[in-house]
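Got a structure for you, written out below as structure tokens; questions coming shortly.
Only a single protein chain was left out; the remaining protein chains are all shown in position.
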Amino acid sequence: MSGKFAVGVDYYPEQWPEERWATDAALMRDAGFNVVRLAEFAWVKLEPALGEFDFDWLDRAIETLSAHGLEVILGTPTATMPAWVMAGDSSIYRMSSDGRAATFGHRRGYCPHHAGYRRHAERIVRAMASQYANHPAVIGWQIDNEFGDRSYSAVAQTAFQAWLERKYGSLEAMNEAWGAVFWSQTYTAWSEIPVPLDTGGPHNPGLALDFARFSSDGYVSFQREQLEIVRAACPNHFVTHNLMGFGYDQIDYFDLASDLDFVTWDNYPRMWWNVYAGDDAARAALGHATMRGLKRQNFWVMEQQAGAGGWQMVVPHPRPGELRLWAYQAIAHGADGIVFFRFRTARHGTEQYWHGLLEHDGTVGRRYLEAKQFGLELQRIGAQIAGSVAKSSVVLLHDYDSRFALQIQPNNPELQYATQFAHWYSALHRRNVGADISSSTDDLSAYSLVIAPLLHVVTPEAAANLEHFVQGGGTLVLTARSGVKDGSNAVVNEALPGLLRDLAGVRVTEYDSLIGSSNGLRFDPNTVLDAADVTVNIWCDLLEPSGADVLARYTGGFYAGAAAITRNQVGRGSVIYVGAIGDAALPETLLEWLLAAQTAAKLETNQLEITERWQGETRLRFYLNHSADPQSVALGGQATSLLTGDAVSGILKLEGYGVEILTD
Amino acid sequence: MSGKFAVGVDYYPEQWPEERWATDAALMRDAGFNVVRLAEFAWVKLEPALGEFDFDWLDRAIETLSAHGLEVILGTPTATMPAWVMAGDSSIYRMSSDGRAATFGHRRGYCPHHAGYRRHAERIVRAMASQYANHPAVIGWQIDNEFGDRSYSAVAQTAFQAWLERKYGSLEAMNEAWGAVFWSQTYTAWSEIPVPLDTGGPHNPGLALDFARFSSDGYVSFQREQLEIVRAACPNHFVTHNLMGFGYDQIDYFDLASDLDFVTWDNYPRMWWNVYAGDDAARAALGHATMRGLKRQNFWVMEQQAGAGGWQMVVPHPRPGELRLWAYQAIAHGADGIVFFRFRTARHGTEQYWHGLLEHDGTVGRRYLEAKQFGLELQRIGAQIAGSVAKSSVVLLHDYDSRFALQIQPNNPELQYATQFAHWYSALHRRNVGADISSSTDDLSAYSLVIAPLLHVVTPEAAANLEHFVQGGGTLVLTARSGVKDGSNAVVNEALPGLLRDLAGVRVTEYDSLIGSSNGLRFDPNTVLDAADVTVNIWCDLLEPSGADVLARYTGGFYAGAAAITRNQVGRGSVIYVGAIGDAALPETLLEWLLAAQTAAKLETNQLEITERWQGETRLRFYLNHSADPQSVALGGQATSLLTGDAVSGILKLEGYGVEILTD
Partner (left out) sequence: MSGKFAVGVDYYPEQWPEERWATDAALMRDAGFNVVRLAEFAWVKLEPALGEFDFDWLDRAIETLSAHGLEVILGTPTATMPAWVMAGDSSIYRMSSDGRAATFGHRRGYCPHHAGYRRHAERIVRAMASQYANHPAVIGWQIDNEFGDRSYSAVAQTAFQAWLERKYGSLEAMNEAWGAVFWSQTYTAWSEIPVPLDTGGPHNPGLALDFARFSSDGYVSFQREQLEIVRAACPNHFVTHNLMGFGYDQIDYFDLASDLDFVTWDNYPRMWWNVYAGDDAARAALGHATMRGLKRQNFWVMEQQAGAGGWQMVVPHPRPGELRLWAYQAIAHGADGIVFFRFRTARHGTEQYWHGLLEHDGTVGRRYLEAKQFGLELQRIGAQIAGSVAKSSVVLLHDYDSRFALQIQPNNPELQYATQFAHWYSALHRRNVGADISSSTDDLSAYSLVIAPLLHVVTPEAAANLEHFVQGGGTLVLTARSGVKDGSNAVVNEALPGLLRDLAGVRVTEYDSLIGSSNGLRFDPNTVLDAADVTVNIWCDLLEPSGADVLARYTGGFYAGAAAITRNQVGRGSVIYVGAIGDAALPETLLEWLLAAQTAAKLETNQLEITERWQGETRLRFYLNHSADPQSVALGGQATSLLTGDAVSGILKLEGYGVEILTD
């Protein structure tokens, strides 16, 4: 990562007349940009026929951009392969779980396990890396683009069988781990093992979880193959990949990130999937925190929304101010680089309505001007921000094995891992309590509060890590459906919550999956937790405490009076077991109480997001107004605006979609 | 069927360590169980490779169980074939109507018409039958498991063509029956005939009905092949199959049952498909009555719900008392055996959340204890119940041809055979009027009232049977959409209701399929039927009586005043033709009147189900409280509790989910 703060755009010179390039470069420079990502979808322009490379046009484009002061990140173009690649071998196509193979005309249509495709990728990546290893304007690489979905093709099936053989060594071990004798599925040859296609019904949970891991590994290893080529050729360049935030759940991002120099991701706060849900600043914040946690370091946004998204449909444009606000929000959560996607809106192709900073006709409108304001600001203040870090005392544990297992068996129609996780994160965010996101085996010693929603699959290592944390004085929050599965996705052979049972000090005697019904929780006013009743409608564990205190009991049904939430003192710390699952109300109630019990100041300021980054001893405070209306907040003392250099005290006023950054 | 009452469990010793077997067997014995079903999904354990059999483990398991006093029913394991079978011939896979072949990893993935698969099945069944023919602990066999869905594979297509050739003899006869000249579909070779895949649009109704019959016959003949092997080897064992109640509509269960010694079925009162609909004791009752009617004899429940069902999702557990209540309900409707599914909840495989009596970890909880209470009760009272029979004066006619035909052409988006049938059955059940369920060609002389909902396909034999019943003094209820089709699924070449027209004494001059609209029915207060108006929203026949009296007329639209319901005196009996179809209100209204006109006492006791079985001259009265709250019912005289031996009179009080059985 270069020392300065990176601001720039994703640019596709191959899509525009060469005479236009200098105009575009000048517009970038004038906007204060210093980096540009190139070539990630340009394979057919770089290799028009097998082994025939043409880098001249890209050389000229880089020259033009470099002449305007821009540094270049190159994308390896393996997300969109030329038609001639696929015409030569249709077995490369990815197959969906419904058994249908992809066809040409989209992107990400390849099966990542396909050896022939990897040889194609190796050839183009090797050629590019060799061409630009010593180019002075090139600073780094993005491998592929938004690694994608699972492939169920025949090629994937063979690769899965080989992966299983490596993992288990023997069919006996695999059959035993999966309990394959169920429904007579004991395999007698590796070649008999299927991939979990949809056709017919749900599969053995052990097989399905292994397939999810294998699928994730396929992208990790494909990335590693490219990365090793680039690193060998270009030791001075960084290498990254653009991930897809918290929402994407087909790849274990801890694994994918481990091989990268740093993480970048693609941040689109307003898309179809959230226009209908209503915009919510916590959603993008959760994405940023997730990305920051993958390597416990700062990240870049490699694609920052520059306008309305849209393929067949057009999403509403960012309102005036939002484009800049969203870029600052990324910074407020740990970004050291912001690259807008894309520079000019495409006139052709599937993404005609995925709007860039410039209009279709290349003219300048309010989106470019707003990005320019941001770019010029960062020219001034970027160095003071770059490299500063967030410091959190709260962490949420994000576990892809548990997420995969609950994809396979959701337990209840209303139970989604992502939704429940977001309820906990949002309750923190609403109070402006900064939170990190880690894996269940990361070092947790820096935190006072660990929240582990739906830790469904628990390994002995994770259980030991959590016990170590609690023994050391920390507070751990567990939920129902934790500790249910072992690493083979078998139900544990002991009472729930399995390996966490002694730590939690409770036994689940029975559970009630709520289908079209609900139950109530009443908090015990004699304990520390005094709150109004909460209704839940997804799941109720009936708890039998063995040493734990009861914080809440059920109010209805045949188990009225049974324990629902408990707290167990362990060593110097404690474990809260939340046996009921519903909507956001329960995390809200519990965190209101837990945070009051901690020292964190309560800063509940609706739609006014406040975060901190620390540059050494200097604190940077970010104030982000996510509403169209002006908002005010009382400041604790004297401060200085990083944006204006003015002294600020008393009441800070922010205009609609306004931003302020203060140093003490 | 053995003389004593059978109580037991479905057990999978192959899924648990052998050291555990004796513990499980002791728990079964302690619960009062006397039978256990084994091996139905164990093919790969019994034949790990082609022709290599291993019965040792099963011998040992039977020995252990037998040593604890349990008798054994063996399942032929053909519902789940080993992976090595399928690896050898992928043409075995069943194909769905959408053209997708099944893949490995589920159950019931085979095409029942596949000759090669039948040879595999023959081999394993022959080996098992030979192994256990003289085993003293083995008492009977279950063929396969829950015979399943239609197959549209190429193998099925060839078999269908051969089936048609056998049925019709000539293409001319088949083309004529189907009216295949429509849309130029006249076939000129048997090999041209398709199976009715979804691709493209709806098929010729004659072809589609024949395909439904052929598909049903495929399972019937597959069962017969296995059954003949077992019968030849094990003449002292009974042979049965576990059917799926009233709801399953892909196989003509009268045909399937005809080859069995007795019928068993799988009874899950609380599953997805009824959790959302709300539980309803009439639903399970309808299943029991349907099964009892197939051979007009008592039946077993081979899988009685033992806990929450669930594959990917978990269904709510039976509430305390319900597990026992549901078992008694089965008995109240004619069961002579109750086998709980399953003994211990599986830790592996698709059915991890299809809960058994024991928990995942093998411990005992409230479900085992409740089953134990039931098992010990039956140890005491079972002999007094086994073999006693229901006696009904009312019968509903269940016609699979009509059901298949209305699958193919529902006539109206809201018209479902099963729903309409259930409306009539439920109206009887709500009044605690016991009802049988028979086919339209069964002997009806024992009944005073025959209800034939949606008798859409009518053969001359059925019409003659109904006329004979009415002439003899019976009351017959017919509905709209009866007599519409001949045996070739052609619309009859005469006015509706076709072959039933003279019997009903009405002609349908026109019909109105109600789409988003409704009409009213007004009963004629001058006739015997005096009731409030009823609204219907599915179908209206406009009737022209020829001798029949008009019981109700339409109130709206251009046919206001037209006859809607008529009654025709025929011989010593009468025929009610109900020309309108709506929701449950119309059957309720009509049965309220019809039953009042009969001698049956009205026992409208909400959620308190009352049935009778007769052991020779002794009447057993069953009282089942399907609510969580206590209920009371006034008894006619002195009685004795079979459960407690106590004398009972006056008011019988039942606790929530409580059960009582009285003898006079």
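As written, the chains take the letters A and B, and residue 1 is the first residue of each chain.
In this text, a contact is a pair of C-beta atoms (placed from the backbone, for glycine too) under 8 Å apart; a residue touches a chain by one contact, two chains touch by 3 or more.
Worth saying up front: this structure is predicted, and the values here are computed from it rather than measured.
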item	value
Among B:Ala26, B:Ala162, B:Val181 or B:Ala596, the residue in touch with the chain that has been omitted	B:Val181
Contact with the hidden chain (one of A:Gly8, A:Gly179, A:Gly310 or A:Gly337)	A:Gly310
Residue among A:Lys4, A:Arg29 or A:Arg107 touching the omitted chain	A:Arg107
Identified contact with the non-displayed chain, of A:Ala67, A:Ala83, A:Ala189 or A:Ala446	A:Ala83
Where the missing chain touches chain A, by residue	12, 14-15, 41-45, 48-49, 77, 80-84, 86-87, 96, 100-107, 109, 275-276, 308, 310-317, 319-320, 345-353, 359-363, 365-366, 628
Touch residues of chain B, complete complex, unshown partner	98-99, 178-189, 191-194, 196-197, 199-207, 408-413, 490-495, 509-517, 557-558
